[in-house]
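Pasting in a structure now, in structure tokens, and then I'll have a few things to ask.
A single protein chain has been omitted from the complex, and every remaining protein chain is retained in its original position.
So, chain A:
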Amino acid sequence: MTLAVILSTLDATIRLSTPLLLACLAGLYSERSGVFDIGLEGKMLAAAFAAAAVAAVSGSMWLGLAAGMTVSLGTALLQGLAAITLKGNQLIAGVAINMLAAGLTTFLGQTWFRQGGRTPALGPGERFEPVTLPLARELSGVPILGPIYADLVSGHYVLVYIAFIMVPVTAYVLYRTRFGLRVRAVGENPKAVDTAGISVTLMRYQAVIITGLLCGIAGAYFSIAQGSGFGNNMTAGKGYIALAALIFAKWKPVPAMFTCLLFGFLDALQIRLQSARLPVIGEVPVQAIQALPYVLTVVLLAGFIGKAVGPKAGGVAYTKER
């Protein structure tokens, strides 16, 4: 393994883990406040479609991103309405969002663009391009550190940097601010929070709004950064993987980042191992390699994580005593 191969694998790891990380952090806010969210997938899908559609029509990636975040926010509020205000079952509300997004995106895409649910391919200016950080060119001559900075740290989409900045931001918000304390409290013991005179409903809505915005960025990443246009069901189950990562990380922001990086790494490795011949074994069947991330996930989840206990009040709509 040369440095170049390692760097290219790690580079792909960052690209592939970014949407997982955004979705995972999104889920973290919602679940910490006591609203279980299996609708991450649907919100991302809706956002991916809105971002690509608006970027294609308006010619602006920023409008696309804004549209993605708006639609995801709207979807999150709809889910919140069902799960918080109307006290519906949170899991079913999430499933409903997923199904709604899967059907509606394809239907609207076909109606508006007539390309089988796909949105038109995006040109320059309509999608995010990798940004080169300052000094990346100049420093690339420096041994080891140079290529690491130039290839690994620099040269990603701006959304990638946003995702990784969100990790310390989330940790700070959650553990060092009054808002974070209240979010955590409302997920553990909403009654106590209510007794203290804080509205449980309002706290939960605030958390769900953040979830919606982050899912919007994640969705836009699929269609207007990593890809160039929306394709049917393009999030391909990443929302569920993010959910698994969230449980794996025990609902904590920094472990969530490492878990998402691990999932991204397994995916990147899977892609690179396909045409490689391994020593002793020879050429491994594609099927076996593609199953690798999932097999390792099961092994890790079963063997290493220990007991994952979610927020105590998670999954239950809060009702004031009458």
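Just so we're on the same page, a contact is a pair of C-beta atoms (placed from the backbone, for glycine too) under 8 Å apart; a residue touches a chain by one contact, two chains touch by 3 or more; residues count from 1.
As a convention for this text, contacts and distances are computed from a predicted model.
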Study note, to complete from the structure: By UniProt, of "Dihydroorotate dehydrogenase B (NAD(+)), electron transfer subunit", "Cytochrome aa3 subunit 2", "Ferredoxin" or "BMP family ABC transporter substrate-binding protein", the chain left out is "BMP family ABC transporter substrate-binding protein"
Exercise for review: Using the definition of touch stated at the top, determine which of A:Ser154, A:Ser228 or A:Thr259 touches the missing chain.
Suggested key: A:Ser228
Practice item. Have a look at A:Ala236, A:Val254, A:Val295 or A:Val309 and name the one touching the chain we're not showing. Key: A:Ala236
**Study point:** Selected from A:Arg15, A:Arg32, A:His156 or A:Arg204 as touching the chain missing from the view
**Key:** A:Arg15
Check your understanding: Hey, which chain A residues sit against the chain that's not shown?
Key -> 4-5, 8, 11-12, 15-16, 114-118, 121, 222, 226-229, 231-234, 236, 267-268, 271-272, 274-275, 286-287, 290
